[in-house]
Every structure is written in C-alpha cells, then in structure tokens.
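What follows is a set of notes on a single structure, which appears directly below.
Our next item is chain A:
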Amino acid sequence: MSEPRILAFLCKWCAYAGADLAGTTRKHYDPNLISIRVTCSGRIDPSFVLKALEEGYDGILIAGCHPGTCHYINGNYKALRRFTLLRKLLKQIGIPDERVRLEWISASESDKFVTVVNDMIEKLRKLEPMAPVQQLTRTR
Partner candidate 1 sequence: MKRVGVFVCHCGLNIAGTVNVKEVTDLASKTPDVVIAADHRYLCSEPGQALIKDSIKQHRLDAVVIAACSPAMHEVTFRNAARAAGLNRHQCEIANIREQCSWVHDNIEKATEKANVIIRQSIEKVSLNEPLDPITVPVTRRALVVGGGIAGIRAALDVANSGHQVYLVEKTGSIGGRMAQLSETFPTLDCSICILGPLMVEAYRNPNIKILRLSEVEDVKGFVGNFKVKVRQQPIYVKETECNSCGECVKVCPAEVPNEFDSGLTWRKAIYIPFAQAVPPAYVLDAKSCLGLLPQACGECKKACDKLGMSCINLDARPETHELEVGAIISATGYELYDATRLTEYGYGIYPDVMTSLEFERMLSASGPTSGVIRRPSDGRIPKEVVFIQCAGQREPETALAYCSKICCMYTARHAMLFHHKVPDGQAYVFYMDIRAGGKGYEEFVKRCQEERGLLYLRGRVAKVYEDSNRLVVKGVDTLSGKTVEINADVVVLAVGMVPSQGSRELANILKASVDENGFFAEAHPKLRPLESATAGIFLAGAGQAPKDIPDTVAQASGAASKALNLLSSPTLEREPTVAQIVNELCSGCGICVSACPFEALSLNRERKIAEVAEALCEGCGTCVASCPSGALSLRNLTDTQIVAMIRAGRY
Partner candidate 2 sequence: MQSYLYFPGCSLRTVARDFEDSALASARALGLELKEMQGWLCCGAVFPNVADNVMTNAGPNRILARARAESDTLVTLCAGCHNVLKRANIQAGRNLIKQEQINEFNEEEYKGGLGVLHFLEVLRDRVGFSVIKEATRVPLQDLPVGAYYGCLLLRPFEEMKLDDPHRPSVLEDLLASIGCSPVDYPSRTECCGSFLGVGAPDAMILLSRNVVQSARSYGAKLLAVSCPLCKYNLETSQKQDLAASSGSQPLPVVYFTQLLGLALGVSPQDLRLSQAQLETIRGDMRNTIESVSRP
C-alpha cells in the first residue's frame, strides 16, 4: 500500500509560520505532506481542492489563522464558509470527510500542526489511495 500524499495550503501569516516553528523546534512528522504558501486562507478557491483530488492527492489540509486574528481581518471566515459548502459537495460525490480538512493553526501552534498532520496521515493510511483521475480522463 503506497503512502498517502497530503497537500497543505498554509496561510503565510499563521499556519505557514506554525509549520516553520515545528521545524525550528525539530518536531517530527512523516514526509507525506507538501505545502503551498498562500497569502491568506481566503485565497483558496474550492476548485483547488478538487484539482488536488483529481491529481491524486489523498488528503488536503487548509490551515489559516484563528477567527478574529486574520491578518486580512476576515479572509479566514470566507475560507470557512467556502469549506462548509465544499464539504457538502464532497459528501455528495463520495469523498470521505477525512480527506479534506480545515484547521486554524496560529504561528505559535507548532504542536497542533504536527498533531494534525500525523493524525491526517494515520486516517488516510486506512483509506484507499485516490486513483489519479488523469489516468482516466486527460483533458489537458
């Protein structure tokens, strides 16, 4: 069974800094996760998540600042709203909840970052790997 691959969208002010802090403090997590640094969790279009699933990622993590602390005031609220709707859509197409997660991780919460990542990896290991859709329908 191949190892699950996780794509993480980390907001540069909070979550990315939290992930960096995990490194600075030499915490450990398995190398299943690759991150993309975004300005704000509000930047994330739900279609990115769908694209990632299409590309064969087993799990997607969206991490932003805690409500009330967003550097851009309320980008994270918009991320939350979009995520809520996205969840409903994913349910309809049969994607289990474990695959797409939204977390609030502040710049000091390196422990939380590591816990979330390890937890996601654990849960995803129990699921079937996502078959890259591109193998079936390549349109580009």
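A quick word on the picks: all candidates are chains of the complex that A comes from, given by their letters.
Note that in this section a contact is a pair of C-beta atoms (placed from the backbone, for glycine too) under 8 Å apart; a residue touches a chain by one contact, two chains touch by 3 or more; residues count from 1.
Everything numeric here is computed off the predicted structure, so don't read it as measured data.
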item: Pick from 1 or 2, the complex member that touches chain A; value: 1
item: Candidate 1-facing residues of chain A, complex; value: 5, 7, 16-17, 19-24, 26-31, 34-40, 42-46, 48, 51-52, 55-57, 71-75, 78, 82
